[in-house]
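Every protein chain except one is present and positioned as in the full complex.
Lettered A, B and C in written order, each chain numbered from 1.
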């Protein structure tokens, strides 16, 4: 692909930097750089993305925050088969590089209720700034790959930027950490990607901030498995005028994300995000149900079973079922790399605010109402290629 | 929808007029006319097809050929649950209309090897002409829904129209019945639709004939089930740069089509037609396999299981499986009705030769190399709406 | 089979007499008597059950209680395809007999908290006695096929018969209706079958009552679908020394039972009952999960998907998945008829208390710890044939 390389690196600041997705992202970037891995799974490594201005994958430098201090080498080995996507041989081969990558990872600052949220924001900004300086990065992009939060209070959506600013000064304000991270990044001109269902930059006030500061952001909730399939299959029923009566989906997984989602309040973030896709594509509301269950023995291997009952000509009842068995992190990591490159490109082109053309990557896209995968892809290609 | 109605009817000549697809088509048209059934499954009854010039479904009149003389009422009851899509109550309610519909159905003329194929062609044309006259149809459209033939001899593709004409005069020439029917129809200005994998009008010589006579034709092999899903799902792997290593599909069904396909030579027509879709969409050749097996206890209910193994980021092996349980005839019949309307519209617009924009409906589309369902749909909508 | 017939009828008192299982049971008994249906699904109509003393299916007479007064004919038509197992033609053919069967169905007496539970018991006994007299039944058997209750208070298990008697005299005592029905039946010498997960006769105090009165009872929770499969498949893993790591099962259904189970408290009764089978058979606790979700569009058609991950030789991870699509009522009804006959036989043989040899029919068998289907079957056959 036509890529800049050799100059100043592109900094990637991972929020949740020792989690499964972040670890797989870092391992993957190193493995590709050293020639241990190919480009499968990277959308930006296909012909449609031969555009000038796309950052080279070799120029990425990683930093980030995590609540834990598990060494990356250990985190990577924990994702070895059969619990995850990483071949033990691969992890062995890059242990030195993983240890080297540690040096920009820091413990996340505390979010004490007693302090004004702004203190947290400032601490994050300090670390972001240190990372930029110490790496000489030409740009830093922040990516939220942390564990899913509980849904944010609905009132938060009613605040404008001034009101949000005021809230940040008030101790006890309940602004979720993901929004504080988004604020911190956007406020200092750092583009922000929200790969999780957490609220992140999806608030009107943060869209306002992004526009004011002239920074782009992308999100929300990476579309990696069952929902990806929904967005590929639901249009078939619509195009063929087959009436979907029932679409129920059951997801089981055993990684940290699964553990967080075993809390019903947290799961609500995710199932809400997953539940809108089918009705939005079909244009009507079939009977739907989405469950995510934590089954620790599955590790990073997510299995989803979907049952779709539909009615054909003359009311004939028919059924489609599918089972998806995929590694959550191996599906997510290349999209994280894609998003870093595409958000960097958008920033270089002077785009600001929510990047609707990246809907292709998300379950709940910001600034875009399109859920049909083929339509999202066409939109993305048109946008990137300026046609 | 915006439709002509009330004037001269549109004649539909069904080749294989007492088979499951034809019976379901006739039952469906009657049921809709009498208000016993809705429009689910009809693509031309969706918003994208609100174009002027589309024939009313109430204006269809059916005729056709079959090798058997099973009464339609009996054929319809044989498709009652649990062997097929037709509710017994519905068939009971329209028995009189089905009997009335018998009057234009004739026994197919013989295809004796000792006679020149042209004699068969002339006999078909005589019946088509009688049908047009006796019904006062403003146009007749011939539709092949007969049992699949064995694959045609490869040499047939090398003949030009003159050579084909010569072959039709020679007793013993091995031109398949489906091609003779196509010849008969196109030669007298009757548009032709080939819903089967048989050769039909897909020969260069017949394309030439269609262009000379100024008649459109459409085909080949209605895309109703497993292949429909392939054409909706394979693009997802391509767009996401996931590498498909294996895509194997097993189909079991128990209707007459299944019986014909239990002959390996005949099955070759179908599996060839089904086998090209995935490699064509992906742009490379994964390990593929397509099987169709005759399991009489399943009746018209076709079940397909597909196993897709794909490789994601860092070589991670993942799997998608799906099971499709559908009524073959209930999936096919509304598409037959759609095709009648769309081919009629094309004829009215003066289009001639293979209608590539109807690829959306077929496994092996004539005059079109697109297999991606969403692309086919976009092409169809653009063409119909003249944009 | 060798059966008594022609004498006094065997009375069947259905608790939940207008529900899907009861309706299917009554429709089935009538259909078989009139020659409209065969014996498929009835265990007692196989060779292993050619024992003397088994009641004829033609000699059953039905009565019962329900909270609703939906006519049986209407209840039966509501179970017509595609919502349930009953062919519309069959229901039409026996409408008169269904109306006749209404005459012994009564509205269930109220279970007002302000009154002593004994008043409810007496009202039930009065109705049971009326039913016996008016039908001239040689014996009455009560069968609980009512909607599942919430789990009973744990303390209830600590009561002996005297303490239970005392509780029945105290207004406000929280003895579940299913236990009151069991008390009412056993106390007057009426054998009792509990086909539901509700507590029924499974309390130590009621076992005591059954033994004092010399009456048999059977239960609990008919094993009809997913759990049936578990009890057939789990022994395979045990016998072959394959280590099950994960066994998760997801059930979706749309009938009244599904609606009741959409209440988490009620579902607890069922999932507890379903959850014990696999660990009990395997002898260790794999990671398990059982979900039952209410999906109204499915009607009586229950679909279950189970995912079983197991470890083979050298730690090799392997997977079994199954999907079960069955009509809940069509699976339950013949077992209800089997149980009536087998409990009648036990009563005739003077057996009393919980009938452990009927474990074959239940998810949570009383008086038996065996869950392996083949072992349960062997036990049943040995017991019945006295060997």
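Going forward, contacts are C-beta pairs under 8 Å (C-beta built on N, C-alpha and C of every residue); 3 or more make two chains touch, one makes a residue touch a chain.
These numbers come from a predicted model, not from an experiment.
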Where the missing chain makes contact, among the chains that are shown: A, B, C
Of C:46, C:99 or C:126, the residue in touch with the unshown chain: C:46
Touching the absent chain when the full complex is considered, from C:109, C:235 or C:279: C:235
Hidden-chain contact residue, picked from the options C:331, C:347, C:368 or C:384: C:331
Those residues of chain B which, in the complete complex, touch the missing chain: 82, 245-246, 248, 250, 252, 286-287, 289, 291, 293, 295-298, 303, 305, 307, 309, 317, 319, 321, 323, 325
Chain A residues that touch the omitted chain in the full complex: 81, 88-89, 323
Chain not shown, touching residues in chain C: 24, 27-28, 31, 37-43, 45-46, 85-87, 90, 228-229, 232-233, 235-236, 239-243, 311-316, 318-327, 330-331, 333-334, 360, 372-375, 377
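Basically, only the chains that are shown with their structure count from here on.
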For chain A placed onto chain B, the superposition rotation in degrees, Cα atoms, nearest 5: 180
Intercentroid distance (Cα basis), chain C paired with chain A, Å: 49
Averaged-CA centre spacing for the pair chain B and chain A, given as whole angstrom: 44
Of all residues in chain B, the ones touching two or more other chains: 323
